[in-house]
Structure formats: structure tokens, C-alpha cells
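Just one protein chain is left out here, and the rest sit where they should.
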Amino acid sequence: MQNSSVSEKDIFIEVIEKYKRVRRQSEILCEPLLKEDFNLQAMPQVSPTKWHLAHTSWFFETFLLCEFMAGYKAHHPLYEKLFNSYYVAINTPFPRAERGLLSRPTIHEVYEYRRAVDDSIIKFLSHVTVSKQSVVASRIELGLNHEQQHQELILTDIKYNFSRNPLRPAYCKKSVFKEKKTAERGFEWIEHKAGVTHMGASTTNGFCFDNETPHHRVLIETFCIADRLINNAEYLEFIEAGAYQRSEFWLADGWQKCQEGGWQAPLYWQRIDGRWHEFTLYGLQLLNPCEPVCHVSFYEADAYARWQNSRLPTEAEWERAAKLLPVEGHFICDGVLHPRAACANGSGPRQMFGDVWEWTGSAYAAYPGFITPSGAIGEYNAKFMSNQMVLRGGSCISEREHLRATYRNFFYPEDRWQFSGIRLARSKSHAHHG
Amino acid sequence: MQNSSVSEKDIFIEVIEKYKRVRRQSEILCEPLLKEDFNLQAMPQVSPTKWHLAHTSWFFETFLLCEFMAGYKAHHPLYEKLFNSYYVAINTPFPRAERGLLSRPTIHEVYEYRRAVDDSIIKFLSHVTVSKQSVVASRIELGLNHEQQHQELILTDIKYNFSRNPLRPAYCKKSVFKEKKTAERGFEWIEHKAGVTHMGASTTNGFCFDNETPHHRVLIETFCIADRLINNAEYLEFIEAGAYQRSEFWLADGWQKCQEGGWQAPLYWQRIDGRWHEFTLYGLQLLNPCEPVCHVSFYEADAYARWQNSRLPTEAEWERAAKLLPVEGHFICDGVLHPRAACANGSGPRQMFGDVWEWTGSAYAAYPGFITPSGAIGEYNAKFMSNQMVLRGGSCISEREHLRATYRNFFYPEDRWQFSGIRLARSKSHAHHG
Amino acid sequence: MQNSSVSEKDIFIEVIEKYKRVRRQSEILCEPLLKEDFNLQAMPQVSPTKWHLAHTSWFFETFLLCEFMAGYKAHHPLYEKLFNSYYVAINTPFPRAERGLLSRPTIHEVYEYRRAVDDSIIKFLSHVTVSKQSVVASRIELGLNHEQQHQELILTDIKYNFSRNPLRPAYCKKSVFKEKKTAERGFEWIEHKAGVTHMGASTTNGFCFDNETPHHRVLIETFCIADRLINNAEYLEFIEAGAYQRSEFWLADGWQKCQEGGWQAPLYWQRIDGRWHEFTLYGLQLLNPCEPVCHVSFYEADAYARWQNSRLPTEAEWERAAKLLPVEGHFICDGVLHPRAACANGSGPRQMFGDVWEWTGSAYAAYPGFITPSGAIGEYNAKFMSNQMVLRGGSCISEREHLRATYRNFFYPEDRWQFSGIRLARSKSHAHHG
Partner (left out) sequence: MQNSSVSEKDIFIEVIEKYKRVRRQSEILCEPLLKEDFNLQAMPQVSPTKWHLAHTSWFFETFLLCEFMAGYKAHHPLYEKLFNSYYVAINTPFPRAERGLLSRPTIHEVYEYRRAVDDSIIKFLSHVTVSKQSVVASRIELGLNHEQQHQELILTDIKYNFSRNPLRPAYCKKSVFKEKKTAERGFEWIEHKAGVTHMGASTTNGFCFDNETPHHRVLIETFCIADRLINNAEYLEFIEAGAYQRSEFWLADGWQKCQEGGWQAPLYWQRIDGRWHEFTLYGLQLLNPCEPVCHVSFYEADAYARWQNSRLPTEAEWERAAKLLPVEGHFICDGVLHPRAACANGSGPRQMFGDVWEWTGSAYAAYPGFITPSGAIGEYNAKFMSNQMVLRGGSCISEREHLRATYRNFFYPEDRWQFSGIRLARSKSHAHHG
């Protein structure tokens, strides 16, 4: 038994290292923030930074410590309710839209909560019985991927929250934000031949979310996909063509949202004295025409594609185009926190990973043969499989290690506060117009 | 030229006959209504009967007479606006939610409008030049199919409107509504083997809507589909299992609608003195346990399937199961206007056409290679390709000739006022649990 | 007993005559309407004409027949609920906003209901026992005054309902609407000296509503009141001064309503090709500058007064100015159904009664010593004594016999669909600016 205990420890040494590293990263992201910023919630869809810090700890507490650690006692009797996001099987979550009302627990108390959970997790991981090692390892992996998703949300949410303040606070110092305006030529089409192929993830091959499974066959007809993302200059032509006033390019629901919201440009664009600016994590900046267009809804992406006599790729097409490529691009590790212009003299597919999440034309749904995991953990992804659209590829604020070709992100078609952009596709019969 | 003129006439003789028959059918449906009923609009999604009668005429006037008939002058300068449903390319439609405010034009004036349009159409069809024959024939066909869709809406809408009146008016005399309660055994699974097959309609093979095209290949894995619809007795078990209070069976958006709407049963069910009743076109009736469950949302259909450890079929699966079957079942021509119990001693697939529209698990989207028709007519189907789910098979108030295996109906997942029901499916791996 | 019975009959002969006359008048008002118009309800505050016809009958049935007639059986078991307006002590009323959904009972059935109630009332009135005569007589009087209030609402509501239809239906034939544009000089101030006076009605002096009681003392300081109503020409100057865009003239709540509602002019005004029109019961007409401004909210009346360096009269001031005047002016008996220009060469107070209801600066509240009547009838007026403003004087669609100097009408300060207008007042210190 002693041997076994030792070997358990060995098994989890790397896990513990990764656990510490990922958990630390959430807190690094908060360093530029002032205490005043931690509780902002400017719309129900965004959460206060402090809430993200607490909720990710709640996740480990609920799905690891409470479930597997003998004798574990909850850190605080009310946190189960306050920091539950949407796991109804656990209990009734505190109303999402009211998270910004929680001035208490304080930031200090939330950091104490993180410390306490971390200590327990590390202690727990040092003594996992053999029979539980497999399930615990995969839960930890899930918890860390969950934390990385919330790291991305910390940034998207604080960006949105800051954008509503006329003082235009900057999350980052300006010096980092120095992107050359590289000259850009038009995008080119890359053709993929028709055939039956596989998509989705195999659970035997490293971590993936449940919604990426099962690995399954799919028939794809010949299609073309753009070799890079649509950039601001190209999107500006769409605006200048009056497209925000011309219903013929829009889905009916999109046109209605466009009218109701008074949309005239992507979320953070603002025209000042005749020049386009965009609000960034560096505050308000002049728009760089070569950078990928960002913070557009699915409806805008779809309308842009229609205006271009094209369409958005399906997620099967996107995955087909991406699955042999390395996960390379602009991620959070670059420290730029903003999508960057495509390499001007590149060839072949570029910007498939990183920069901006790419809207696909596919509604988020279960893959054929998908089985919802049992228990509360089954609520992670499965219950959202209606009314949302799939996005692929990750963004400039994603962790590289968090991404893969099979990764499925999903948001409502009207959502604009994510780093979401556009890559075009065409069916074969159209490709010659390109 | 004279010969040609004669032959034109010949060509359109059958078209004119069909035109008269279909147009007459809309008015037959209105015969049981009193003048007071024609203007009801109990929610924005339903339209007053009078509006349906006028709008279908507007469709012929706008897309046939104004477009192709030389020198045609609109019947009334404001009808273009008042009776336009959603064709923004034509002009800004009168607000949908306010259609019930139009006490004028009177019913009599709307019938005069119908007469005037019919006279012009018939006169026009008698002298179509050769070069226009093809496009005119297909427009007429579209207009008649459009009219048949609104015939179905006349009935679903009046049913909803009447349901809100505590007097519970009946559209039909009660005597017709005499359905035996046939004994019913459990449904059985029918298996379909994996393979690449075709789905969608070919434009060369009779009328179809644009959204059914193109005819295209699809890969379907082995699946099982139920041989009949879920009936009221089976759905009642779901209710009695407390499913309307148990979030674990529901999609997140569905659970929210369920809470907001206070859903406890299908739309028209009502428990009186311990016995379940349902509001029908015959007024309030005792619930017949053997009849197909009807007026459920997609969310309820999906939750029921989940509770049954099953799922809804995809539209590809449904079409695969249906495409070799004749279009047989219970349609409006039966005069029953209510879904009927499945034949107790049948075998093989039953109730695939008629009775109730069957929710599929497929979001309504363009088929690969779909091209939106140009002009205002392109708004007919294409701009609704987001946020809605596909339903298949037709209902007890559809015209048989209006239906086919490739027909795609679509509604929002929360919609319940259509005659919509449930057929289950399973992927192969699950089928042995059946 | 026989004698007494005879004398009862005698006592109620005049009552029965008045009953028949008033009830008949409601139906006369409906004669210009088509069957299609009877069920319109374009906003929750207005009721369908058919509902008014039924509700006034329900009032007699509930408060006379059910309460006093031995053995009376309700005409229909559901009418108690359907046609109850707001008497919660009776039962839970059918939701006000859904009255337009009641296509049934039919108009014919509602007229039958009226006939049945009338027959019972007349029969009942012919045999009232001595001990009940007094209470029955006052209830009948209340019911008839109630019916007259609804006669006015029938017209205000149908006017609003018609105004929402782009076809602009006319309730009346145009020929009646021929008002000369009389030249008009500025209004003049009439001064009333300070003193303690009485206001309110004495219950011993003919019919009055409970809210007019008790007759009570009031101290009024010296004030001036305008000798006529503000007319359209004068109000137009206010518009042309940009007052709808200048917050300084507006109460804060009024400014918000003005912004939310996009108010730019009185409710029914519309500028077409540079000329002001107003929607009337005769359809759309050119604005007559000499007629009193009409269909303004309290907020607009108050802002106009402020712009004029004046104020609205209190209800005590208005009553002081009116109480010695005969009830003369333009009422419904004139058949004009529209406010009329003041007599150009008149002197002394004009238009105090009829033409338009005059907004006062007084919130609707109980008079000192007011006692709410017991029972459901106590809900008639008392429970509305918050958030509403008092209007005085009656309008061009009021019955002359229905009005008196003590009469208190009340509406919310944002309401505009009544025939409501403006008369100015000033405190003494201001009067020399006039």
C-alpha cells in the first residue's frame, strides 16, 4: 500500500504542476485590474472578474473535493449557491444577472477561497487511491480546461464592462500595442475535394470536451475555404456599401436584432471626427485596416458572406480544413491580446487557430451517437444544444494548449462581445467567382 | 400567333382549374366562422382569418399580376402595405402584431379583393405569351402552395384565438368528432442501415419549395425510428413522472421557456375535476389517450425523447424513412381536423404523413449548394434559416397534395400552436434498449 | 298594499322612461359601426364597443337584478366574469387587455343580453317594495350615469381604434363636419377674489357621484382664469417654439413620456405635405386653428401653461369659476362630435362645459371627510384615488344632463385619447402679465 501511495504521488506530480500553473494564470490576468473593477457586470451575459475567480474554484470544490475527498467540508455554506453557474442538479444557482450585486465576499476572501481549494486539491491529489486515479485525473483535466475557458471570459467580460464607461479605461498599457499595418492582398480560395472523412474527437486521444465526441464519419462535398480571415478594410467596404441598411443581406432574425440594437458597425467600432476607432483592451485605438474584423455577431458574419456571394463554412468543412494543421497562430502567450494582421507573404491556410473565433454556418447540436454524461457534469455542454451557433479555432486570448481542431465553441447568433470574426467558404459551383 | 394563343390557353386550362379549386378551399374553410371571428389576433404569431384571405390574394397580385400582367393596376393603393407579410424588398410591411386592428377593409371588401384578383389572374392566364409560360406556371404553382400553407394557418390560428376565450367556441359541430379509443400496443423500432443516400428535391420532378433543394448526398449512420407517433397516454406518463418539474430532461433554453410560460402540459390540455381535457376545433373535449400527442414545442418533444432514453430523428433520417412511402394518412380531406389514433393492428411505419407535424432534431438551414432565388421571392424561405427547427410529414389539417417526403416545415423551438407532435429515433448503439 | 303597489309604479314611471332613453342612446351611438368594428381594442386602456354594450348591462344585472330582484337568475354563467370591469369584490375580472379576444358572445347575443336585462329591469321597477324604493332609485340613477360614461368611452375608444388603421376610417359622414373658421382674439383673464367658499356636491341635491362628496369648505386665494380654452393656433405656437424638444417646460415624468412616446404634437395631429391635419371621428381633416386644442396629456397641458408663464387651475378654482354658470356649451346632442371654436364676440367665461375636458393641476384624491361606500359599489371611484389628475367640465361627446360644476373626471397624466384640453389660470401676483 505504501508503494502504491508513492506511485500515486508520482502519477499526479505533473498534474499538480499543471494545476498550479493554470490556476496561477487566472490570477496573473487580474493583475492589471484595480479593486474597483472586480465586481463589474454591465450585462447579464458577462460576469464580474471576482465571480470568475470564485466560480472556477467552486468547480474544483464541487466536482473534485465534495465528490471524491473523504470528509471534505465546504469552505463556506453559501458559496455552493453563490458561485454555481448553471448546474441545476447541484442546486438553484444565484441569479446570473445579479452577480454584480455581490460586493461580499471581498476580493481578499475570494483569493482566500482559491488558496483553500488549491491546498485541498493538492493535498487530495497526493493521496488518490488507485481505483479513483483515472476518474480524478480526467476531472482535474476538465476543471483546468474549464478554468481556461473562464480566463478567456475574464478578458472578454472586462473588455465589455470597460467599454460602457465613457472614461474608456485600458486594461493594458499602451506600449505593447504596436502593430504594423502590413500591406495585404486579397484572400485566396483553398479547395477541398468531396469525400467521406471523419470529424470529432476520440476520447482515447488526449483531453476533449464531451461535445466533440464521438469521432464519426461525415460526407463533405467539394468546397473552397478562404486562406485567411476577413480584415477590417474588407468589412469596411461592406459598411460603406450600406449593408447595415439593406435587409436583403440579412437573415430575418438578424435584421430584427440589427434594427433593435441600432447596429451600424462591429460592437466596439466608433467613428470620431470621420475616422474609425475601436475600443480594445488598450482603450480606444485607431482602427487598423489589416487586422481581422472582430466582435461581429453570427448575423453580421452571415450577411457579410452573403454580400460577398459566399457563405460561412460548416463546422465539418472547417474541421476538415484544419485537422492536419499544427495549432499555430496568435494566442494569449504572445501578450498582444488583440487579433493581428495575417502574414502578408504567407501562402496556404493562415489564422486558422488564434486571432478570432470563426463563426460557422452550423447550429450547435449533438454529434450522431453522442451520449450526455450522467450527473451534474452532464450539464456542462449538452443542455445548450439549441439556438446557438458553432465557432471554431480559438482567439488571440485563448491558451494554445487549450485548443485543437475538433474544439467546438458556441454562442448565440446575436452575441458580439467574444473575439469573433469571419472566414468565408464556397461550394464548388461558386468557386470560380472568387 | 393565333395558334400559339390557342395553345397557351390549352396549357393553362388545368392550371386555372387548380387555381379555382385551391382558392375556393380557403373560403370553404371560413364558412363555419361568424363575422366576429374574422379579425381575431390573440398573439403576434397568429394572423386574423381575414388577413390570411387578403394576404394570399396580395401574393398573386404582387408576384403575378404586378410583375407580369401589362397595364395591371393595383386593386387598392394601401393593400400593398397592409397585406404584405414580410417581403421587405416590396415595401415596409404593416406591423405583424397589429393586423388585428384592421377592422377595415371589411370582410366583404376582402372577398371583393379576392374576386378581383381571381378575375385578373384567370384573364391573365388565358393570354400568357410563350416566353413567359414557364415562369408564370411556376409562380402560379408557388402561389397555390403558398395559399395551402395559409389554409393550414387559418385553422391553427383560429384554434389558438378561440382557445383564449373562456366560452371555448367550437369551429366545428361536435357530431363529426367521434373517434373510437382504439386499444394501442407499444411502438416498435424500425432499423435503417448506414449508408450514403440522397435527400432533398430535384427541381425537375414536380413542384417543390426552394429550401428543399438541391438534391444532395448525405451519409446516415444506422438508426432506428419508431413505427408510430407518441400518443397522449405515453405523454401523460412523462407528465406524471414530474418531468415538467425536472430540469435534467430539458435543454437550458427550453427549461427557461417552460418556467416563464408556466408549462405543465401540452398547449391545449386542461385538467378539470381530475380529468384531462384538450381544447380542439370542436371545443373542449375529453382527452383521448390513443391519439397522437399534439401542440408540444420542440423543447417538450426533445425532453420527452431524453426521458425515453431516445432522441428525435434528424431530418435526413426522417426523409430516409419516408421517401419510399406513399403520401397516405389523415389529412384535411378526411374532415376530422384532429390527429387520429394509429391503426392498432398495423405493421411497418405508420402516421408518417398527416396527423401531426413531427419535430426533428435538425436546425433549419440551407442544404449544401443551396442558392437563394433572386428578388423578393427569395425572401420566401431563405431568410428564416436561423433559430428554427425542421418539422416533417404534415398534419391532419394539411392538404395531401401539398405534402411530400422532402417537404421542410420550420418553427421556433418554443412554438406550440401548430399541430406538432413526436416520433422517436435512436442511434444503433441504443436500439437494443427499446 | 295594492295602493302602495300603484304608487310604486307611479314613482318609477319617469325612471323607466329615462332608463329606456339612456339605454337606447348607447345603441344609437353604434349605428354607424360595421360588425367588424365592434371588437377592436388597439391598446389595453380602450375597450371594444361590444364590450361596452355588454358591461353596462352587466352593471344593471349585478347591482340591481342580482342584488334586489328575488329569484333573478343570471343571463349567462360566464358573463359575470367576462363583463366585469374591475369590481374585485364580485369576482376576478377577465383581463382588461384581452377584451378584444372575445369574438363571442356575438354582437347579436350581446344585444339579446341587453334586451333581457332591460326586460327584467323594467319588470323589476314595476314592483319595487316601498322599503327598497329609495336604494333602487339611486342605483338606477347610478347605472344610468355609468352608462353615459361608457357612451363617451364608446366614442373615444372607437376614435383611437380607427386612428391606428392606415385606411383612416370615419365614424361619421363628412357632411356634418363643417365648422367655420371664426376669427379669434386672444383670451382674457377673469379674476376671482380670495375667500372661503364651498365646493363638492351635497347628496341631497340631485344625483352626484360619491367622489364629489362631501360638500365642504375650501379657502381659495385670489386667482385669474382664462375666459376660454386654448385653441389650436395658440398650441401651434408652442410647438413651433420647439417646446417638445425643450425639457425646461416639462415635469420630469412628462419629459420621459414625451421622449419614450416620440411626442411631437397632440395625439391625433399629423403633418402632411407641410400642413397640419388631425384625425377626427370624420376621418383625417385639416386642422382648424380656431378650435380648442384637444387630445393633449396633462403633461402637455402643464408644459403649455409653464411656457405661457401661467399654470392650470386647481379643481377648487375651476369649480369656483363654474358653479354659478348654467351647463351650456357644445355637447353630444349637437351632433358635431368635435370641439368647436369659441364664440368670437362673446364675453365672460366661455366653453366651461362641453367641448373638451379641462385638465386641472389637482391630483385626484378624496375630499376631506369622504367616506367610501361599502360593498363592491365602493370600488366605483374610490380605489382610483392615486396617480391620476382631475379633469373638469365635460366634452363635446358628453351628455349635457350628465354634467355639473362639481363633476370630477380623472385620468392618468399621460393619457391622451380622451377629448382633453387646456384652460389657463394664474395666481394674483401674476395676473398683470396676462
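We just call them A, B and C in the order they show up, numbering each chain from 1.
Note that a residue touches a chain if its C-beta (ideal position, glycine included) is under 8 Å from a C-beta of that chain, and two chains touch if they have at least 3 such contacts.
As the structure is a computational prediction, the values presented were derived from the model and not from experiment.
When the full complex is examined, the chain removed from view is found to touch A, C.
Note on the undisplayed chain: of the listed residues A:107, A:128, A:287 or A:332, the one touching it is A:107.
Listed residues C:28, C:70, C:252 or C:324: the one in touch with the omitted chain is C:252. Only one residue in the set A:165, A:259 or A:309 touches the chain that does not appear here, and it is A:165.
Across the entire complex, the residue among A:58, A:94 or A:282 in touch with the chain not shown is A:94.
Residue C:196 is the one among C:196, C:272 or C:324 that touches the chain not shown. In the full complex, chain A touches the omitted chain through residues 34-40, 42, 78, 81-82, 94, 98, 100-107, 161-162, 164-167, 169.
The chain not shown here touches chain C at positions 86, 88-89, 196, 216-219, 221, 247-248, 250-255, 298-299, 302, 306, 311, 314, 361-363, 365-366, 368-369, 372, 383-387, 389, 413, 427, 429.
One rule holds for everything that comes next: only the chains that are shown with their structure count from here on.
The touch graph of these protein chains is an open line. Centre-to-centre separation between chain B and chain C, using Cα means, comes to 48 Å. Each chain gets a centre from the mean of its Cα atoms; for chain A and chain C, those two points are 60 Å apart.
Residues of chain A in contact with at least two other chains: none.
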